[in-house]
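Here the structure comes first, spelled out in structure tokens, and everything after it is commentary.
Missing here: one protein chain of the complex. Every other protein chain is in place.
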Amino acid sequence: MSAVVVVTQSLHKAVDVFQAREQELGRLDAAAGDGDHGATMLRGLRAADAAVGGADPQSAGDLLVQAGEAFADAAGGASGALFGAFFTAAGRKLSTGDESAAGVSEALRAGLALVVKLGKAVEGDKTLIDALSPFVAAFDAAVAGGEGAASAWHVALPAAEKGAAATAAMVARRGRAARLGERSRGGVDPGAQSVVYLLSAVDAVLQESCAANSSIL
Amino acid sequence: MSAVVVVTQSLHKAVDVFQAREQELGRLDAAAGDGDHGATMLRGLRAADAAVGGADPQSAGDLLVQAGEAFADAAGGASGALFGAFFTAAGRKLSTGDESAAGVSEALRAGLALVVKLGKAVEGDKTLIDALSPFVAAFDAAVAGGEGAASAWHVALPAAEKGAAATAAMVARRGRAARLGERSRGGVDPGAQSVVYLLSAVDAVLQESCAANSSIL
Amino acid sequence: MTKLYNDPADFRQELLDGFVAAYSRLVRRVPNASGVMALGAPQPGKVAVVIGGGSGHYPAFCGYVGPGLADAAVMGNVFAAPSAEQVYRVTKAVAADRGVLYCYGNYSGDVLNFDLAEERCREEGLDVRSVRVTDDVASAGKGQEADRRGVAGDFFVFKAAGASAVRGDALAEVERLAAKANQRTRSFGVAFGGCTLPGQREALFHVAPGRMELGLGVHGEPGVESSHMRPAAEVANLLVTALLADTPSGAGGRVAVLVNGLGSTQYEELFVLYKDVHQRLLAAGLEPFQPIVAEAVTSLDMAGCSLSLLWLDEELQPLLEAPCRSAAYTN
Partner (left out) sequence: MTKLYNDPADFRQELLDGFVAAYSRLVRRVPNASGVMALGAPQPGKVAVVIGGGSGHYPAFCGYVGPGLADAAVMGNVFAAPSAEQVYRVTKAVAADRGVLYCYGNYSGDVLNFDLAEERCREEGLDVRSVRVTDDVASAGKGQEADRRGVAGDFFVFKAAGASAVRGDALAEVERLAAKANQRTRSFGVAFGGCTLPGQREALFHVAPGRMELGLGVHGEPGVESSHMRPAAEVANLLVTALLADTPSGAGGRVAVLVNGLGSTQYEELFVLYKDVHQRLLAAGLEPFQPIVAEAVTSLDMAGCSLSLLWLDEELQPLLEAPCRSAAYTN
């Protein structure tokens, strides 16, 4: 399975996952925010999927850039800008670098860096950063330890899950929920949960591809 | 008990009765109209009671005129105008005629005539006329048969009750409910029910006064 | 459900106090009466336009008092016509030297009380005429137009009367034009949820989930028909169809349009509805003229909306276009 196919299949898979999770993510957002996170993610992913589906086969990086732009535009809101920026920055890095595990690692770091730069959140602020940042670190470590991309992804996933779960105990300091102070404690941050669902969708595609004994990643 | 006292006590009694019936009359009105009939009657009666309570002792007719004006102004709506006109016209007739049973009968007829003139409803239109008109006829008949006012009133009351009950089977042709056609069938007309409660309040005062063995009416 | 009130018995009084306090740049309280008058009234040389009805329909009625609209509004209690006494007092306060036109919705209570006041004024030598708004096609069939009740079409009739009066037309002419605007206005409404009188815990009526009431009155008078809830495009179709089926005689091709929200229905929903209303009107060969999508005649917190059309002609169009200023509508 080529990297291009991983990107397109992951987006496809993500649409299915978020369709099933739309209401749940909406409820998580309603607890301290405005309840639209599920709808926003789904809108963005559908647009990204459509944009990539219609495109000529290009590099995985270019596809990700296109996906990010389509996502940001269709989704809107905070998560539109941030997830969109993540895809776009990761894609840019991937298309200028290589598609090895180390290249993927660099792309993830570039994506994370732009999200941090734009959103100014740090770990502990109860945002999507609390899931994304530990994942990128764990992926990095796994790659440094010699794992291939697919296996590093699988090994790193629990770090995102743990990070998302930990947001439940946090007080929000960024985004809509930040205005609530103590009353924002208790629920999982919807953006962090979405990071988990997105990364899991990619993981599912990668594991299938491994099972089919493909190579590239 | 003088006629003046009958008027003031009846209004006082009516306020109590309509306070207890406000919600019920509102629900009757809500079925085909706008739900305000109980509140409107109570508002009107309170104002009438207050106007009459503060006035110097005058003739019963003058008191009724004052009560009618206060009622009409405070109540507003269809029933404000119609019940108000009834009191006022009856009061005018009473103050120019005498306070005998025959005089009361004439006053009632004058009140009814003005309500019919203003509202243009006839029996069977599902309005307060369906209770008021048979009552006035029955009172007349009883007086013609030699009854005193108090006893004629008591004897005539069932005619109002029967008339009000019969409105349940009617299709409204006057007032708010008239627009409903067949859908207005089924509920008792709130104005007709109010006529029954008003006449009953007077009846209660008259019967008490008889029991106390007074004379005038 | 009504949430903000003190003693429900004071509701009318307090809302008028609040209204006049807020909009003292446009109106003042009629002394000793339950009404609101324009700052410039009484205005010599001008027919006075007096509107009114029960409370609970804001901007109707006090929101439409000001230059180019009504000279005064008589305000009854919630859903109760004002008494003849109050109509009389307000009339006396704003009548100048050219007579008075009453404009109000055709309801038993309003007719009774405005008529009594009109009679009393006439006895005093004051020329008063009345135009009753009868735009609701759901409330009586064709041929019985005079029996229909007045709903959001009030707005068009008030505007026509106000514009005619302010340019100096004589009473008979103001009356004629207001009557003509009424004769050419049709409305039809749907409701999705009931309203609650101040202080009551129970709604006046309920619409079952997934259903809607067609032709429901603005005071919660039950509708003429109940239906399952439909997509906005179908509701638009249903409203336009009901009105076009009742096109007034002498109608031209240009229609003033009002999509009116009853209270709880969102503006966004009204615009979604209007999208299809517009297309249907065009498809029927009609030209929508300066459409208004707003809350023009509400019904407490009722959920629902109505469509009103006024078939214009060369006399009526300038009246709708004329400038005016009031708390709720400035043109």
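Order as written gives the chain letters A, B and C; numbering starts at 1 within each chain.
Following the convention adopted for this analysis, a contact is a pair of C-beta atoms (placed from the backbone, for glycine too) under 8 Å apart; a residue touches a chain by one contact, two chains touch by 3 or more.
Remember, predicted model here, so these are calculated numbers, not experimental data.
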Seminar exercise, completed: Displayed chains in contact with the omitted chain are A, C
For this session: Could you tell which one of C:170, C:272 or C:322 touches the chain left off the display?
Result: C:272
For this session: May I ask which residue of A:36, A:49 or A:161 touches the chain that does not appear here?
Result: A:36
For this session: Spell out the interface residues on chain C facing the chain that's missing from view.
Result: 1-6, 11, 14-19, 21-23, 25, 55-56, 58-59, 63, 78, 192-193, 198, 212, 229, 231-233, 235, 257, 259, 263-276, 278, 288, 290-293, 295, 298, 300-301, 303, 305, 327, 330-331
Exercise. When the complex is taken as a whole, what residues of chain A touch the one chain not shown?
Worked result: 26, 30-36, 39-40, 43, 69, 72-82, 84, 118-119, 174-181, 183
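Here, only the chains that are shown with their structure count from here on.
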Problem set entry | Chain centre separation (chain A, chain B; CA means) in Å | 76
For this session: For chain C, write out the residues touching at least two other chains, lowest number first.
Result: none
Problem set entry | chain B residues counted as touching two or more neighbouring chains | none
